[in-house]
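As you look at this complex, bear in mind that one protein chain is not there, while each of the others sits in place.
Each chain gets a letter, A, B, C and D, in the order it is written, and its residues are counted from 1.
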Amino acid sequence: SPAGNAKTSSDAAAEKKILMIGSGQSAGTLDPIKAYNGWYPVRYGFCQTLTKMNDDYSISGWLVEDGYSSNEDNTVWTFTIKDNVTFSNGNKMDAQAVKESLENVFENGERGVEYFTPDSIEADGQKLIITTKKPEPILPNKLADPLFCIIDTSVDNSKIADNGPIGTGPYVCESFDSATKKCVVVKNKNYWNGEVKTDRIEFIYSEDQSTISMGLQSGDFDAVYNVSMNDIGTFEKDSAYKIKTNPSGRTTIGFMNQNGQLGDKVLREAVLQMQDKDSYCRNLLKNQYVPGKTLITSASDYGYDTLTDPNAFNPDKAKKLLDEAGYKDTDGDGFRETPAGEPINLRFVYYTGRPEQQIVVEAAQAAMATVGIKITPQVHDTQTVMDMQKTGHYDLLCMSINIMNCGDPENQINTYFKAGGTYNATGYNNEEFNTLMDQVHITADPKQRKDLTRQAEQILLDDAAAIYFCYPIMNFVMKDSVEGINSTPADFYWVDENTIMNN
Amino acid sequence: MLEIQNITISFNKSSKPAVENFSLYVKPGEICCLVGESGSGKTSVIRAIQGNLPVQGTVIQGDIFFEGQSLLRYTANDWQKVRGTEISMIFQDSGAMMNPIRTIGSQFVEYIRAHGDYTRKEAWGKGVQMLERVRLHDGEHMMNSYPFQLSGGMKQRVGIAFAMVFQPKLLLADEPTSALDVTTQAQMIRQMMKLREECGTSIIMITHNLALAAYMSDHIVVMKKGEITDSGDRNHILHISQDDYTKKLLSAVPSLGGHYDV
Amino acid sequence: MTKKTIASRILQIIIVLFGIGFFTFGLTYLAPGDPVKAMYAANGSIPSEEVVEAVRKKMGLNDPFPVQYFNWLFNCLHGDFGTSYSLNKPVVTVLLQRLWPTLKLTLFSLILMLFVSVPFGVLSAVKHNKAADYLIRLFSFVGISVPSFWLGVMLIYIVALKLKLLPVISTGTGFKNVILPAVTLAFPMAAKYTRQVRAAVLEELHQDYVVGARTRGLKESTVIWWHVLPNALLPLVTLFGLSFGSLLGGTAVVEVIFSYPGLGNLAVSAVTARDYPLIQGYVLWVALIYMVINLFVDAAYEILDPRTKVR
Amino acid sequence: MEKGFIFYKNHKQFTAFFILAIVVIAAAVFAPLIATHNPYEAVITNVEQPPDGTHWFGTDKLGRDLFSRVIYGTRTSLASAMLLVTITLFVGSALGIFAGYFGGITDSVIMRISDMMISFPGLVLAIAVAGILGPSLMNAVIAIVAVSWTKYARLARSLVLRIKNKDYIAAAVLTGSKTGYILKKYIIKMTMPIMIVTAASDIGTMILEIAALSFLGFGAQPPVPEWGMMLNEGRAYLQTAPWMMFFPGLAVFIVVAVFNLLGDSLRDILDPGMLEKGAAAGGNYAGNTKYYDKL
Partner (left out) sequence: MFKPGDAIIEARHLTKLYQVSRSKCLTACDDISLNFYRNQTLGIVGESGCGKSTFVRMAVGLEKPTSGEILFYGKNRLELKGEELRLNRRNIQMIFQDPSEALHPRMKVKEIICEPLFNFNLIKKSQMESKARELLEMVELPGSFAERFPHEMSGGQRQRIGIARALSLEPEVIICDEITSALDVSAQKMIVELLLDLQNRKQISIGFISHDLALVQQFAHQVAVMYLGNVVELMNGKEVSTKARHPYTQALLDSIFDLHMDYSKEIVSIDSEIPSPFNVQEGCPFKERCIHCMTVCKTEKPKLMEIEPYHLAACHRYG
């Protein structure tokens, strides 16, 4: 009977558990070591890393047992590989396999050395010993990066970019279309950590944010990674959907170039005091961003609550500061000139890749116009902006930086603020700050590292070094029936063996 | 056969009609020529007989009878039946009257089959035969040619061949030779005269060549500004008529052996 | 077309391709920004000056312009258009992947366009200045004035989101995915062609051969379909070829809106990523396809129009 | 005055559209008087407000008044379209006239370049040029000029070729006119009206093209009020603030429609038949101009 038929077909659908996930991000290759965004093997659930970053930015073992250790000066690290791990092709993963996988990163990839340079990697049964050339107090953090995910290098990996790696994750790649960037994954029958609940997941990519959220509304998708701030409201109101959010490790920063007119601290302070970050986040960014205060995101305990910002929002004070310092509109064009009488026109450079940038830059421009400081926004592509940041051809420059990309901010702080940092062209140079960061580098104790870092942050605040606009909140929106998908600070752990859509 | 009773053709209500009070009686087998200066309404008369006046133009008075039936009361359907069979037409440029991107043959066959119960092959044969009758010697080749591949004289003869197929009772011709050279014109006139002899077709022809009109026609109508100023047979027009306009026209025609007084 | 004209056309295509190649290569050569840095940036890393210098040397970027150009040309002639910075794949592979979806979209919208514009155009001309004519003209008028990127978004919103008739995302391979983008593309084109067909038919209706056909007592339908229409459509054939070409390029906007995985979408992201090898490859390819199509169309035109044949 | 009235009586359609076009241009010129707000003024506490009494078209993502931005957008769009059309018209006509009148090697060179340009789908090159030069309204204009001058050059050339063989040019040569005089008095005088009408009816298309480039992000940059860019910005807010998409879209439609209608009626006045084909010839591929050369 027709009814019977209908039943069987819906049974079949129920039996074969399929999930459609939409995302505005994707990669053109599934090889973890080839592109900067080589984290898709982890996102799609093919691969896992030795360690894993927890929601509180702490690190714990994933493919290794938790009790890893290092020598005194942090140059020799010893890990114990979990015993029951197998690759999706059934091969057992032992220390030798891990060693080969890690060596592959350094031999065939270019990015490994940005993290650490191994002197030697030794495998002994399940024991893995990594010796590094320099002290690496946070090596376990670095190994949590998907770049170091473990793949089976004993198989032919010449087509890895399109066919996907053989990993230890709950899913294996069925098909990947590098034109549409659509990836279909199926259950890994040899999964080492229990039964995988979903048979098939399709990851569908569209670069257009609103298209993706419409896809979720129209039922094309069951879950969507990072619905934009404009559309999230629609789902918040609708009980058919649930939203998982997490504050990320990112900070949207406005760098101020002290080699120009912003060399005057008064002007920098005025700029800072004009930024109504609460209002930006509430009104313009729809509460999908946390108002910024310190360099490091509020989601970590690097002092967001304890540090004090001497230049918090205070337009009256800003005005007074400017007046007193002699910034006056002498030519009557509605904008102030410097005390020396030079006209001010601050170029605020930003790039389009992140939706909040244009908004905060334009908002800052509008806000500064009200105290008579002229700002001209200028948009460029990411590369040009990166070049500009390096060469210092800007007054203000907006950039979104994942300070906590390793669960620890040291690297990024040095790059952007320490004298001689690759991307420090702002002219910022504070001896006290530099000394503090040098100390961080040789400190292994996490608590001590944090303390030192907080002190450095406070110096940045006092020096009015940069604008910390906001910290984005990442989300995963899904149908109410979807389980086992979470939004995590690490941003790499989309699906796992427990992911399922219940009917 | 054809009787035009006092028709008036107007293109524009406010201005003077293009043709006023025009009457003409054409007997079977008679050739009648319309002559007169440019814009005198000759074409309008012919188009009225053909039921093919431009959209703005209407016969506002009078009537046209063909074989006793009023043409003005013909429906589109009636017209379709009579056109191309009982009333045919030759234009100044017959080539332009044919579809430029189809062969003569395909159009000939289409035309023949539109009015008679012929197979494609029969129609083709008939077409070839007609073309040879107008002394286009390689009929098959002509049928496979496109209009643009023929010379002016050939195209005009193809036009006559088309007009002859159904042995029409009335042939209308609007300056059929004015674009031709004298030698080709002579060929053409010979064909038309033959058509009258063989099928007894009546012909109404427009020409501005008075001598030609005089040679061909049984009846000449002289028009000026939409009105008939003079009409009669050759002898009347050439020798007897006292009409000023006729005289003026005659005096303007250059004549062999004549000389301007310099 | 004779063999000679075909040969000369092919030669012309080759010359034009060389010109375009020189033009795009020159432009990218002059463009601001360092391709090595761009390449690294696309991979998310910031190379040191030494690395940049080394890679520049390896890629021959320090050679004089003519040397670079001829190297590039040499590679192109061997089917090697370089490697896309942003996708890390040979340009040819990337383009081939995207070619078919775009061709499919283009063909589909052309067919759609023809099915709308020819009947409407003819109807409009035949019913000149009657209600049907005014209605069709209004439609075509709206069609040419409405921005396609606006139309596309509205179609997604209404048809896909509100009515849930078609998928929002066009990334799939099915037939359904191509409908909305094709309609968006075809709508303005259909409007344009309706006008063209109408104008052409109207003009042909005033031609002498129509009078001729009528005086031969042919049925009006015969006159319209067998005489007027072929003549009216003939000059549109060339125009049609041109549209095909501009569609290939013009799909960019629509592809972006519908996230359609075609060449246009690729070009837009290549430009944003300053992926010069990809931009160059794209431009050359589209120009080539375009010219080849036009060659075919012109050949078709010559076959269709006997007047172009020599006596 | 009298003359104007007679003109109106004879060309009612044209007059009507001309007045509409003037209204549009006036909106652009007097934007500061018409706009109710400063189009750049962001009121952060008042974002994405639906249309009401103070904000007739609502507000955008930064709380800027959409009505004022749309009105100022007329400026941006019209100014760039006019600039575009003017440059194309002059460059294209000059080269076309030159090629057509002098023929020979000049003609070959200009026409080969134009072949090269025309064997390009316009937007492709525009994207490439805009992409390489970097996104800005000016570069978008340059990019579109680079692809559209050929159409004008071809049209001008075909018109010149047609006129060049007319007896009145022969007569002018015979009666001792100098070449410069013939170019000025005959060639330019006879071709320019058609060229200008073509240009006028192209304004709409140009507005659409600029908007399309801006929509893709290769044209106007924020915070400049430009319709294509506003539409792109509005797309993300389609569900929460549909007016951000609706009003700029409507503005594009109306203005393009007005200029298309104006162009059409101008054509009708000048010569109904010839321009359709002329335009077609302008966009025609090199190898097949025979049919159109008759114009």
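In this text, a contact is a pair of C-beta atoms (placed from the backbone, for glycine too) under 8 Å apart; a residue touches a chain by one contact, two chains touch by 3 or more.
What you see is a predicted model; the values in this text were computed from it and never measured.
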So which shown chains sit in contact with the chain we cannot see? B, D
Please identify which residue in B:Ile49, B:Met130, B:Leu210 or B:Ile228 touches the non-displayed chain. B:Leu210
For the chain left out of this view, which of B:Ile60, B:Ile240 or B:Val253 touches it? B:Val253
Touch assignment to the omitted chain, from B:Ile189, B:Ile204 or B:Val221, lands on B:Ile189
Contact with the hidden chain only, please: which chain B residues? 37-38, 135, 151-154, 181-187, 189-190, 193, 208-212, 214-215, 234, 238, 248-260, 262
Tell me, which residues in chain D touch the chain that this view leaves out? 166-168, 170-178, 181, 185-186, 189-190
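In this section, only the chains that are shown with their structure count from here on.
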Using only alpha carbons, which chain's centroid is the nearest to the whole structure's centroid? C
Calculate how many whole Å lie between the centre of chain A and the centre of chain D, each centre taken as the average of the chain's C-alpha atoms. 45
Euclidean distance of C-alpha centroids - chain A vs chain C, Å: 39
Just give me the whole-number Å value for how far the CA centre of chain A lies from that of chain B. 89
Where in chain C do residues touch two or more of the other chains? 32, 157, 234, 256-257, 272, 274, 305
Would you give the residues of chain A that are in contact with at least 2 other chains, written as numbers and ranges? 208, 214, 352, 384
Partner chain C, residues of chain D touching it in the complex: 112-113, 115-116, 119-125, 127-134, 204, 208, 211-212, 215-218, 228, 231-232, 235, 238-239, 245, 249, 252-253, 256-257, 260-261, 273, 276-277, 280, 283-288, 290-292
Which residues of chain B touch chain C in the complex? 50, 52, 76, 79-85, 88-89, 91, 93-94, 96-103, 110-111, 114-115, 146, 148-149, 162
Interface residues, chain D side, partner chain A - complex: 40-42, 44-45, 47, 61-63, 134-135, 217, 221-223, 235-240
